[in-house]
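Written out below as structure tokens is the structure these notes cover.
The complex appears here minus one protein chain, its other protein chains still in place.
Now for chain A:
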């Protein structure tokens, strides 16, 4: 729309449904409530200074999404840290360590705590800083503000105030919620892209009030004044109630006039608007939820284990203290060598209770090894390293966008392995949001050799090479064309290597480069292309510099038609007020411009499912061109028009299977008189004002759209991102449920459902919606409460009916799919209905929610998360997915696209949806098993170690004496046992990444939580208790009383402690070696190195000055090393300790192997090479029962073929119901009440779609 040269009054051209609909009583009624509660906002236009005073002091436009600021950081972050029970416990221990009761030095307890808390806080600070930088970038964006005197100056966004007049230019974001006053177009319309709000990329038309659109120059605002009264800030994106007092009149305002922050002005040079809501009061910010701090399931369970261990700790401490107090009171007076009469309060027989209490504190610190702070350090470290591996995975790197995968938070790695439900956005996530004209059927001949993603995926599944698929389709086409009569001698030409044209991917020599003229049905082809070039509502835009034409259409589908027509020689050049100029090849092939006068435009709506134009060409012939859903067109074909029907129908079915969006193309030549007669009826209907206008228009259109002649059909691919069908297929096979939550319209969503194989022929679709004539009637007339009540009743009965239907359909194997729209969700997500909805949804194989707002996405996520108690993953690319991403247990953002909001809010970011497979099935699986094993092992090793302390204490009358040197204890978790457990957490692999992908069923070990069950945890703990018993009593029995060397020497605390410690180090390291199934040199170095390090340590530490080494002084080199007893016991104890584990493992491996054990065995025997058939067969079987993904579709269609019920689907919802009663069955067929008819899209959307 360059320079406004080509000013077309859109409002005169088309009757935009919705924009110019007469005001409904509902709106009238709503505007009356302005000023009441919830509607108290007053905005003085152009007088922002008025808002400096009470009560109009609204929030500034400065937006902050940070959690902390400089002042609040320290207290708030510290508070966050010490909300963790474990940290609180460690803090307490550290404080107590400063008192003399502590058995250890204070530094050894405080240093690790400072480290752990410090690292976590640094992480928080860094994340918040990133948010701050991003906020700053947004707050400092520039916009033109009216500064008085008709002058506009650039100011930063944060300086925008309520009441300001702003001028926003093309391709800029709106700085706040604006009331649109006027635009550069004379009739005050503008295009808005709401990508960041609802994910839709269709342009939306906004229209200013008739009274204000004349204000189209800067100077006009010098004197502009007005007063807006409207609703208070709220989060509803699609509603607005208010009025404008301007020029003495009170003008009602609706959502049509509101431009929301974060949406973008498109195709419109500039607009003027008044700021109504700013900053955090804008609708988009109201939709934002606070970034939550997420913790994984395993970690939450770990908390419970910690509570359990804390109870154990408390128990043994109390037992110890009671025993200590008792012995101090009754026995100690006899122990003269302790001088009981001259003692301190810590050992005072006269104050045994006090001594006992003090001992309790000592004991809590002493046995604190049961709850190791090093566990947190190790887990943090392991997760960071795991995250690095995720970041470094070359197979999740996307070359086109140069984006690797990124783990943005590292504390959810293991949650990736436990996901049950994936909630996915559609546009930009599953699809590239790119429509490509890929195939067509003209006059019964199929054209187009392009292969869709879905076909490729299916072919690969069947073991074919997708490249051969193209050839196959050619031969097939050849055959079909030879059936058609001739054309078998089509010249094969190399594919034109032209640069790819966006929206067009029809590869067929028979049509390209004018070759169509030599086709047998050239005239039909000419008509087909002409219809594509004429029958639409797109607007051409000429680039002045290059002269190239681009098209602006309401929907990408339509744009692809126009582009396809152009590529095949019918170039749509210009649209005038009532004519369309097309450059098309003349009869002799020479291009010429032809003008088509548009007499009428019969617009699209969801009930009609078709659109038509009536044109008069240069020869004066009147033609009705019509495109629409095949079932609708079929009903309207004339007797002669069905010539190609059967062939076309077969093609349509094929296209539907390939996941394409199809439309039938037809026309009819009208007699002048017939047209005149009809036009009168139509004009009358059009000028009617009132609620029956739509009905009259429909009826009038019906009169003329008949006796059509079918030319052919189009197939447009809503281009899925590369690899999406395979990815969905494998995710489904891994037992993951995939829900689609999209801001798009119902049909679009359903189409994509088919394309992704989330829906398929044969599924019972349960459609819950409110777009029924009855509801509409109530909406027209009823008041607000009445509407809400009717809607609620309707939704309730629909959901009930759905549940009922599923119950009835049990004997039938066909799965169900739930399709529900945002409006219905508004009621369905209310407290009473929520559970019913969830029940219905979880029984359905697929769930698709369309037209949902960002907040609803988050609410659904929450419902699934809390209702099912299972882990959810939200994946999306836009700002509208932020709520969902934050609410889900794991949020995944698609990186490398416009806008970083989704990525910023996410926990993981990947460049393509397809990487989700590897992220979950490989990394998730590994991380889950690693962390699960690591945690249980960690508890095992600390129980083993901690309880030996306890037993020894029991032998010292619980006086607080340890068998070990202080440094042994403090270094146990640092040096001698940490590296192996880290190696376990970072490197362990049960099976290789390839096998993970080959056997998706292995993933279910995570969601079923097979490796972190209580029995497993307690089993490991019991193992720890057993090991501690063996390590302690075997060592003491060996070193007890008699000489342990041949030189008659006896063992004291020092020797016993060092020997026992040696045993414990061996035990825990041998145990980890047994638990591992994957040894690289790293594991070997870490495990055996840790043991070697102990010997090295005890030698080196034992050789330094005895003041420092105390009890370790020469303990090894002088006493232990020469003792055969010592060496025998270090062999005996580890073997005895791991014996039960070995028996358990041996038994399990031998008789009840788990899946990954069997796979390991197959690989060990090389059976996957020697018996590839068996291997392949098992791989096919290793899937969860699923109804999602193309594999299940292939299977289902094979079953269907068997029963000879080949069903013609076109991939569209609408084409299906009539042919086969059972497919798809709507809820309304079960209910008498015709209230429910979900099969209709909202009729008042602006976008055009068929």
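Following the convention adopted for this analysis, contacts are C-beta pairs under 8 Å (C-beta built on N, C-alpha and C of every residue); 3 or more make two chains touch, one makes a residue touch a chain; residues count from 1.
Basically, contacts and distances are computed from a predicted model.
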Absent chain [UniProt protein name; select from "ER membrane protein complex subunit 2", "N(6)-L-threonylcarbamoyladenine synthase", "Sodium/hydrogen exchanger" or "ALA-interacting subunit"]: "ALA-interacting subunit"
Full-complex contact with the absent chain, from A:369, A:709, A:987 or A:1011: A:987
Touching the absent chain when the full complex is considered, from A:1050, A:1100, A:1121 or A:1169: A:1050
Which residue of A:320, A:503 or A:1007 touches the chain not shown here: A:503
Full-complex contact with the absent chain, from A:82, A:310 or A:1034: A:1034
